[in-house]
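Below is a structure I'd like to ask you about.
As you look at this complex, bear in mind that one protein chain is not there, while each of the others sits in place.
Which chain is which? They are A and B, in the order written, and residues in each are numbered from 1.
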Amino acid sequence: MIPAKFDYIKASSVSEAIGLLDKHGDEAKLLSGGHSLIPAMKLRLSRPEILIDISGISGMNSITEDGNEIVIGANCTHAAICNSDLINSDLNILAQTAKCIGDIQVRNRGTIGGSLAHADPAADYPAVVLACDANIVVEGKNGSRTIAATDFFLGIFTTSIAEDEIITTIRFPKVANGNYQKFFQSASRFAVVGVAVVKEGSGVKVGVTGVAGTPYRATAVENAYSGNSDAASHAIEGVEDELMSDHFADTTYRAHLAKVYVKKALEA
Amino acid sequence: MQISLKINGKTHSHDVEPRISLAQYLRETLSLTGTHIGCDTSGCGACTVHVDGAATKACTLLAVQVDGCEIKTIEGMANGNEMHPIQEAFKENHGLQCGFCTPGMVMTAADILKNNPNPTEEEIRHGLEGNFCRCTGYHNIVKSIQHAAETLNS
Partner (left out) sequence: METYIGKSVKRREDARFLKGAGKYTDDIKLPGMTQAAFVRSPYAHAKILSVDTSAAEKAEGVVAVYTGSDACGTYGVPCGWQVDFKDGETMREPLHPLLAKDKILHVGEAVAIVIAESLELARDAAELVNVKYDVLPAVTCPKKAMESGAPKVHDQWGDNAAFDWCIGNDRAEVEAALASAHHVTEMNYKNHRVAPNAIEPRSYIADYDVNADKWTLYTSTQNPHLVRLLMCAFALGIPEHKVRVVSYDVGGGFGSKIYHYTEEALLTWASKEIGRPIKWTSDRTEAFLTDAHGRDHIVHSKMGFDKDGKIVAHLTDEFCAMGAYLSTFAPAVPTYLHGTLFQGVYTTPLIHLNVTAPFTHTVPVDAYRGAGRPEATYLLERIVSKAAKEMNMDPAELRLKNFIAPFNGTTEPGYQTQVALQYDSGNYHASLKRGLEMLGYEDFRKEQAEARKNGKLLGVGISTYIEGCGIAPSAVVGSLGARAGLYEVGHVRVQPTGKVSVFTGSHSHGQGHETVFAQFAADKLGIPMDDIDIVHGDTDQVAFGMGTYGSRSLSVGGSAIIKSIEKVLEKGAKIAAHKLEAAEEDLEYAEGKWTVKGTDKSISFGDVSLTAYVPHDYPEGVEPGLDFSSFYDPTNFTYPFGTHIAVVEVCSDTGKVTVKRFVACDDVGNVMNPMIVDGQIHGGVVQGIGQALLEEVVYDGEGQMVTGSYMDYAMPRADDMPMIETDRTTTPCPHNPLGAKGAGEAGAIGSTPAVVNAVVDALAHMGVTDIQMPVTPQRVWKAMQN
């Protein structure tokens, strides 16, 4: 399997990468870990003419603390997230999620920025960025802007990142009480259902991936929550018409699993 | 595109097309055919090598991406005729049959044991989730890695 021909440019700075994106428009694609993009290119389902490798840009793979936030460079690998002391102590839900992604080899290469930008409807991170109310910081030719997680995912493989923009960092509030629960598809090991729950005071925030074409905040669950897991029955409220279906899980079963996993995450 | 990288301790420089994967580069340009291609889309793990010390699927990495990196392949595991303790353990425990997934298994096992020198059976199995074996049923691969852990820790 060989991708169609393309030119490869290793960007050394964010501004260089943005300039290249601006210049080449939709002929160009960004390459970070490449674990979704390269297989798609080999199957010739994706055929960019220019690949802009951003994995070597310095400063994009740090994990730092900024007041009550943890700032994660978009090029941080899943493995780096699993192994970060800071994340393990102050944003454990994210470390827990990263451990569920792919396998050792994939975690060693795949990045959080790449995964979010790809917006696979069955990826794991979306549930967590939603539940944590994380902010995705992007930079483009008009400068930098911050996109709230709830405004980030627009549909299957679709986000609100503009064509000339790059995710530079993801800013998470510190989370003391959160967890991610996943029921994986037995072949791909992507989420059939992935539920992230963050508990704050008497309230709860719930992010759901894998269930609908777009990952979502289960606001109906959040509104109904009163300290126990009964609210799980509202897991798919509002997305009933967008439930995904395949030979592993039809809509009925997926809806059931969503309730089971919301309950599980609420009880964890 | 010109790349230069260190493979099994030796520096190699070549002009490669950007679309050539690291696995293809190793196999076709350098004749390091121990790195196998089973699915070519990062599903099976037969192509696992170490890039700067971390297990990586070489089919889903372009050779140009690893310019300047240090690569270790299965050919670099043994010390001359003396096999690495993980290789020895696979032989001792019949951890391979047709041998095709074996290089990837050994390279992944090395990553598992580097990060967790005393893994439980469950941790080993979880660590191998990116590697298919169709012959052994994994039983003896798990035993091999347990055995290798003992040897490496002694």
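FYI, a contact is a pair of C-beta atoms (placed from the backbone, for glycine too) under 8 Å apart; a residue touches a chain by one contact, two chains touch by 3 or more.
It should be emphasised that the depicted structure is a prediction, and the values quoted were computed from it without experimental measurement.
Trainee: Taking the full complex into account, what residues of chain B touch the chain not shown?
Mentor: 17, 19-20, 27-28, 31-41, 43-44, 46, 73-75, 77-78, 83, 87, 90-92, 94, 96-103, 106, 121-122, 124-129, 131-142
Trainee: Can you list, in ascending order, the chain A residues touching the missing chain?
Mentor: Chain A touches the chain not shown through residues 1-2, 4-5, 43-44, 183, 185-188, 190, 246-250, 253, 256-257, 260, 264.
The definition used in the following text is that only the chains that are shown with their structure count from here on.
Trainee: Could you state the distance in Å from the CA-based centre of chain A to that of chain B?
Mentor: Centre-to-centre distance between chain A and chain B: 28 Å.
Trainee: Help me check something: in the complex, which residues belonging to chain B touch chain A?
Mentor: 1, 17-19, 21, 40-42, 45, 48, 51, 54-57, 60-62, 64-65, 67, 108, 111-112, 127, 129-131
Trainee: Please output the residues of chain A touching chain B within their complex, sorted ascending.
Mentor: Listed in rising order, the residues are 1-8, 10, 31, 34-35, 38-39, 41-43, 51, 53, 55, 79, 102-106, 108-109, 189.
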